[in-house]
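Other chains of the complex are left out, but the ones given are in their true place.
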């Protein structure tokens, strides 16, 4: 499991007084950085190897401005060329949101998916949910 | 079906040269405005009656800056107090993304869900998928 602490931003609140729902995919993407680094260690955007196929977000409770959140990122499943990530957001020890992201290892030149290399697969499997 | 035309913004692109994935939930929320108006005709944020329970987004193809997108919004299902919305994004006549959003009719004072009124249910049913 990877953990990231984020301080919610004022600009991320909305008129209902809490963090707006559209912010969660941004936080989740940021929290997947350790996964991105497995494929592109320098984070050089010209050498990016992953594309996003699908996301899901469940809004469990209101998220407040003024108090840090922790984002926990695990691997739910590793397929031949795809990876399903499972993520949770906690604020003051309460689960406030959870999400999934399906990413595909992608050859941008050939415009098709390619297998996840074995050495990355091994690292990903160390971060499986419940591990 | 409700239709909304959006011109992608430069600020919505990312380093891979296309519209960033986190923009889709923002566009989808904007395209649900006609649904919001059924519950809060003035869009007065102090009289808001809906909360978002879950979203899903599938990324079908790259979305480009420089060309309008159309967002089509339909109702997939109306439950007692919840509504499932189905949405598609088209660019130059191609499906580029699709999504679902589950919203709940909510009493912010009592902090619990409440039934969708019958007269709103009737209007929502006129916008069912495939209608």
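Couple of notes before you dig in:
Residue numbering begins at 1 within each chain, and the chains themselves are lettered A and B in the order written.
In the analysis below, a residue touches a chain if its C-beta (ideal position, glycine included) is under 8 Å from a C-beta of that chain, and two chains touch if they have at least 3 such contacts.
Keep in mind the model is a prediction, meaning the values are calculated, not measured.
Shown chains number 2; the total number of identical copies in the complete complex of this file is 4.
Methods note: only the chains that are shown with their structure count from here on.
Our note on geometry: chain A versus chain B, Cα centroid distance of 22 Å, whole angstroms. Interface of chain A with chain B (complex): residues 15-16, 21-22, 25-26, 29, 45, 48, 51-59.
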